[in-house]
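What you see is the complex with one protein chain gone and the rest in place.
Letters A, B and C mark the chains as written, and numbering starts fresh at 1 in each.
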Amino acid sequence: MKYAYYPGCSLRGTGRAYEESLLAVFRALDVAIQELNDWNCCGATTYLSIDELTSYALAARNLALAARDRLDIIAPCAACYLVLNKTQRYIHDYPDIKLVVTRALDAIGLKYDDRVRVRHPLDIFLNEIGVKAIASRVTRSLKGLKVAPYYGCQIVRPYATFDDQRNPTSMDRLLEACGAEIIPYSLKTRCCGGSQKGTLPEVGLYLINYLVEEAQMNGADVIATVCPLCQFNLECFQKEASSEQNPLSTPVLYFTQLMALALGASSATIGLRRSLVKIEPVLEAKEIAYA
Amino acid sequence: MRNRQLIHAPEPHEAFEPRIVAFFCNWCTYLAADLAGTSRMKYAPNVRVIRLMCSGRVDPQFVLDAFAQGADGVLIGGCHPGDCHYQEGNYKALRRYHLLQRVLRQMGIEDDRFRLEWISAAEGDHVRSVINDMVEKVRALGPLQLNGMTEDALEEVAV
Amino acid sequence: MDLKRTVKFEADRDPEFARWISHTVGGERIRHCLQCGLCSASCPLSLHMDYTPRRLMHLSREGFKEEVLSSAAIWLCTACYACMVECPKKINITHLMYALKERAIQEKFYPKRFPIPVMAQQFSRMVRESGRITESWLIVRVFLRSAIWRLLGMSGLGWKLFLTGRMPARKEKIKRKSEIRTLLASVAATRKELAL
Partner (left out) sequence: MPDTRRPTNGSDTDGIRIGVYVCHCGTNIAGTVDVKAISEYAATLPGVVVARTYKYMCSDPGQALIQQDIRDLRLNRIVVASCSPLLHEPTFRRALDRVGLNPFLLQMVNIREHVSWVHLDKPAATAKTNDLVRGAVRRVARHKPLQKRRVPINPSVLVVGGGIAGIHAALTLADAGKHVYLVEREPTIGGHMAKFDKTFPTLDCAACILTPKMTAVGSHPLITLWTYSEVLKVSGYVGNYRVQVRRKPRYIIEDLCLGCQECITACVYKEGKTRDEFNLGLSKRKPVYLPFPQAVPQKVVIDPETCIEFKSGKCKKTCIEACGERKAIDFKQKESLEEIEVGTIILATGFTTFNAARNAYYGYGRYPNVYTSLEVERLINASGPTSGELVLRDGTRPKAVGIIHCVGSRDANTNRWCSKVCCMYSLKLAHLIKERTGADIFNFYIDMRTPGKGYEEFYDRLLDEGVHFVRGRVAEVTEWAAHPSEKGKLIIRAEDTLAAFVRRIPVDMVVLSVGLEPQPDAQAVRRLFNISCSNEGWFLERHPKLAPVSTFTEGVYIAGACQGPKDIPDTVAQAGAAAAEALALVDAQFVELEPYTAFISEEECSGCKSCIPLCPYQAISFVEEKKKATINEVLCKGCGTCVAGCPSGSIQQNFFEDEEIFDEIEGVLAYA
């Protein structure tokens, strides 16, 4: 089974470490992929507020490209994942949208096909490969590493495609298979503020503060994320979000970086160097090799 | 962006109003139709309901006769499997339905013109959707055209 | 203290707006709203909102366009869908928020240099130009048009990101850019034709 890999814009920018580590995991678990030919921006959450119809057409182009190669899509970025899913639903539910999209695609010689499945790496790893198989391939157990699993919003909401909406556990199970210890984290699906940090800092900071603080108080060594924007928010503004009584400093990695590490990938190839809050000291303290 | 339904290209039989005969059982579907009424649901006026005590009473001849007399569609409504007021009349109806459907196919009568639906006393909205749906499908099919042979056949079995 | 009239006259309402919201995609069930406030309570941003989501639902369905479109609340929505998942009447609140933003932008209902709409516009412009987003450039553009001073504040972080290779200067673009233009043109055409 081969998949069309749809990185999305962020994985080529602030989220590069996500892409690097994800590809490493794909290699380690031999998941066959090919990058979606000439993919375009999904429109993300912002485009919708300018012009919904267009954003559906944009997303649909990617779906059609995948359909042309008869492949299902893997979309690691939470925003991409949701937008593509949502586009499929709305095309199905609203005749008007369907008409607009099909015509637009027709204009560029593409056809919409609702058989394309849009899937998230969590889903693939859990349901196509399975916890057992992964555990069996772990070469460096993350034993003793306390991880706060942070899912954010758009993986589980509004569509619960492969996990529970209120208490998702897919990432927990994958990281446990890698030997890590999952700590209770009641805010695992609380919003990180998305682009608000950029546009309305004081709002964004508040959210970032309590998300990181909660993880830190529960003794997390690291926060694991599934979304480039979440990772960016939680990691890059810890100083600003700190308060005297408890300064924030907790590494925030992509779950794929942790998995890749456990599956034996060298730290050079999984973008650890791109972190602003370094994980290395923690790994050393826990005697987890990472070279 | 409005979400009203898409405007269809005009159907071939726009003017044509199908005539559909429905046989509803007294305990489930007829009640459901009453409920649709008391709840003031609105649906297409193309169906003429004939009340029977049980869908099991529907004699294949009734259906054939209806078609012979110019019905464009026939609908049978009974209680859900397991809910029959007479224990298993609706199962008998189901068996007869399948046999009859085959006969009708041979006569060139499309499947959409002959339908069996399980509708419980509480499902007024289901009555509405089934009737609207069937009327649309039959309207799309157009008036029932019986070739001479079929007509004779119908006459024969019906009376 | 400065007093202002709080009474509302029917003339203050815009029935067309009320009709629009309940016919827009996702607005199907807005009239069912119980005003229970579960959306507000489950919203991580509501604690900064001038109007809680619940109030926006009611004001919209009643047609108080001014209040709704000029509220800060619609811009605070991060589309986390928490409200929508819990809503006891299954109202598509998140989507309505998008619809309101779209309408507010169309009708220029936001303070000048207010970063969020600027962000949205720059975003769409960049997609139109190159088919993809290059975050570094997007941020620069946004702040140039909204709050330059913040760009300076950010520069420290920007530099760090640049050093860690997370702020590539190279612009991302797709090969067949013309397709995007054709796509957008077609959408515009159909919208016009069906008056959507």
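Here is the rule we go by: contacts are C-beta pairs under 8 Å (C-beta built on N, C-alpha and C of every residue); 3 or more make two chains touch, one makes a residue touch a chain.
Since we're looking at a predicted model, the values are computed, not measured.
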Visible contact partners (per top-of-document touch definition) of the missing chain: A, B, C
Contact residue for the chain not shown (choose from C:L38, C:A79, C:L96 or C:V118): C:L38
In subunit A, positions touching the absent partner: 166-167, 186-187, 210, 214
Where the missing chain touches subunit B, by residue: 19, 21, 26-28, 30-31, 33-34, 36-38, 40-43, 45, 48-54, 56-62, 65-66, 69-71, 82-83, 85-89, 92, 96, 120-123, 128, 159
Touch residues of subunit C, complete complex, unshown partner: 34-38, 40-43, 46-47, 51-52, 54-55, 86-90
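Everything below uses one rule, namely that only the chains that are shown with their structure count from here on.
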Separation of subunit B from subunit C, taking each centre as the mean of its C-alpha atoms, in whole Å: 49
Multi-chain contact residues (two or more partners), subunit C: 25, 99, 196
Multi-chain contact sites of subunit A, meaning residues that touch two or more partners: 52-53, 94, 96-97, 99
Interface residues, subunit C side, partner subunit A - complex: 25, 44-45, 47-48, 75-76, 78-82, 84-85, 94, 98-99, 101-102, 105, 115-117, 119-121, 123-124, 127, 131-136, 139, 142, 146, 150, 157, 160-161, 164-168, 172, 174-176, 179-180, 182-187, 189-191, 194, 196
Interface residues, subunit A side, partner subunit C - complex: 9-10, 12-17, 38-41, 43-54, 57-58, 61, 90, 94, 96-97, 99-100, 103-108, 152-154, 157-158, 165, 189-191, 193-196, 198-201, 203, 206-207, 236-237, 273-276
